[in-house]
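We show some of the complex, not the whole, and keep each chain where it was.
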Amino acid sequence: MCYFLFIKDYFLGFWDYETPKVMVVKNKKLGVIYRGVQFLVITYFIWYVFISQKAYQDSETRPESSVYTKMKGTALQGDHILDMVEYVRPSEGGDVISTILRREVTHNQRQGTCAEHFTVPSANCSKDADCTSREVNFDGNGQRTGRCVPYYNQTFKTCEIQTWCPIEDYAAIWEPALTEAINFTVYIKNAIHFPKFKVLRGNIKPNKRNGQKYLNKCHYNEKEHPYCPIFRLGYIAEQAREKFSELCRTGGVIGVFINWKCDLDLDPSECTPTYSFRRLDLRKNLPSSGYNFRFAKYYSKDGEEFRTLIKAFGIRLDVIVHGHAGRFSIIPTIINTVTAMTSVGICSIICDWIMLTFIDKNDIYSDRKFDDLLTVPTEFTISYGSNHSDLSEGVAL
Amino acid sequence: MCYFLFIKDYFLGFWDYETPKVMVVKNKKLGVIYRGVQFLVITYFIWYVFISQKAYQDSETRPESSVYTKMKGTALQGDHILDMVEYVRPSEGGDVISTILRREVTHNQRQGTCAEHFTVPSANCSKDADCTSREVNFDGNGQRTGRCVPYYNQTFKTCEIQTWCPIEDYAAIWEPALTEAINFTVYIKNAIHFPKFKVLRGNIKPNKRNGQKYLNKCHYNEKEHPYCPIFRLGYIAEQAREKFSELCRTGGVIGVFINWKCDLDLDPSECTPTYSFRRLDLRKNLPSSGYNFRFAKYYSKDGEEFRTLIKAFGIRLDVIVHGHAGRFSIIPTIINTVTAMTSVGICSIICDWIMLTFIDKNDIYSDRKFDDLLTVPTEFTISYGSNHSDLSEGVAL
């Protein structure tokens, strides 16, 4: 034991080496148990800690990551052709990108007064007194003027409100879904950097043979094109186990996971990403499932502003990058080796317990293992110097 | 000790069991110290490591998280009704969402030339020579034309600049704050996924009884509606200890923290989030406190583009998700148990030190504990085989 270093070097030499005295028990049963436990512990360390967990490596998670996304494809919406400028939001191409699959469009909304929608609580009325002026119903579309007006071209009446008219609930035109969007592609460029190891990797393989041409044509496919960073929306939906037609109806958020698992002891070219896809918003008929958002295009005519309100259902792709890199390093190797060796000590505890409880029926082992020493009374120790060896024998037995 | 395995099995049997020889000291004082230290160490491990830190669990932090936000509410700005399409940016509903609370609007800006604002350094002039043509002042609003012109309808003159005219500093109309925004609501849908445990949770409780209806009416409140994901802006400001009227004036960034602490050994339905709110941008009368941004709506009339410039003050909500999940696992349990047992060894170090320094006045203990062995000279060892037991006695004493 090393710890006596600080106390004992004044009465024993500093350069002495101390080692514990050991009792060897020649008992087959105990030996087998002992070696068995040792084997388990050593196996655990070699197989699990060193081989599986790579404890000999210094590791880094959470690399610095940069994601750039760009969508491509055109679709026909009636007579109107939609290109990516119209269906992709935001346009800047960051790690979150939404594509519109279906729209409910309300054209030519203007600030003014019109009838509240009939489903809004207490919106139905027969006379002006039914509508409180300046009241704002939380579920309604605007502030009430206090008048009761015919509901658009219907015979019944609702309270008049001040808002963007006509109201969306009444005037929105449900466009059919962009089913062609299944063939839209999203190009995902990802570069990661492990600052500790100074390793920079990208998900586009430099390919001198075909280069840009390849990137213009390929579509990612785990087996055929694992290095192509261009993903069909249909492929993404399929991998996320979603029906594209269902996504068109309700919208949804899909996570695109880019996983980098880099063993830098191997060739860096082995450090390539894998992709996985999973729907992120909960479903299972939960209320408010899906993904939609509203935005408007504003126009002006003769100084008066009007807008086209669009409620968009679509897919939001969240690109999430996970990274892990490891490289051999001396310090974790030493630490884990020492831990392994120290942990082997647990074998002794188990075997000592077995030995002293189950095997040592006649106290032979414990007698030899334990050297009892009574507290020596003070008068007794006076004569101690002269008869040292006898005394210690006497105390021990 | 297990480590001799590799050296000794050629001269001692492989199946022998080795256990350290121990000296038992029957000293009450020492025994009490020893057991006391042991008690502290064991208590630390059981109470802190195992119960408080749950060291028997395999844990995962940083779940994959998906956030979807949507604001609701209408407000009256003079005669103009504002709905969420106008005051929420960006419209896509990600984890960062801004709501406009106050606007400074500059209408009908056009590309052209007009007078520079009088507060800009060296903008005041009395003749054309005071203004350098093509000079761009960094604090100014555009490039100087070299002319000195009357400042709008004032009597003094400033340098003329080429820019969007009229300049914002002169022409902006300060709209009153949207105090009704205190009742706006933000719906925050959050789904998390712990990939290691394959656990998927959302912050919306499936509620068959009322479902969608409940979500249309409820407002989050820690005590009454802990499972409602709809938050009043006023509630958020209050929880972040901010005055809403102050936020309307300067704007601010508020963090909405969703904390998931999941003990997966319990029923998964116990894994529910808690919310907390804190202002993220620094204040305390620091320069440039608050949150504002500028954007413009572009229009065209007779082929000429004009715009409405809006300087918006508002609340930016940053939804930040923290997660931690733990589940019983055999490997961390074993590792921590072994560590605990090994750490108990620290008791021996302390007690040995106490024993040898303070109690062992007559070297009785140290004599018995330490078995001194001198280096045997070479000539001496020749005769060693024949008289083994005597020699070893002689060396020891």
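As written, the chains take the letters A and B, and residue 1 is the first residue of each chain.
In this text, contacts are C-beta pairs under 8 Å (C-beta built on N, C-alpha and C of every residue); 3 or more make two chains touch, one makes a residue touch a chain.
Remember, it's a predicted structure, so these values are computed and weren't measured experimentally.
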{"item": "Complete-assembly copy number [criterion: all chains share one sequence; 2 shown]", "value": "3"}
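Note that in this section only the chains that are shown with their structure count from here on.
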{"item": "Distance between the centres, which are taken as Cα means, of subunit B and subunit A, whole angstrom", "value": "15"}
{"item": "For the subunit A and subunit B complex, residues of the former touching the latter", "value": "1, 3-4, 6-8, 11-12, 18, 20-28, 30-35, 38, 48, 89-90, 96, 98, 111, 136, 138-143, 162-164, 253, 255, 257, 278, 280-282, 284, 286-288, 291, 293-296, 298-300, 305, 307, 309, 316, 318, 320, 341-349, 351-352, 355, 365, 368-376, 381, 384, 388-389, 392, 395-396"}
{"item": "Contact set on subunit B toward subunit A in their complex", "value": "1-5, 12-28, 64, 66, 68, 70, 72-74, 76, 79-81, 83-86, 90-94, 180, 183, 187, 189, 191, 193, 200, 202, 204, 206-207, 211-212, 214-216, 297, 299-301, 331, 338, 341-342, 348-349, 352-353, 356-357, 361-362, 364-368, 370-372, 397"}
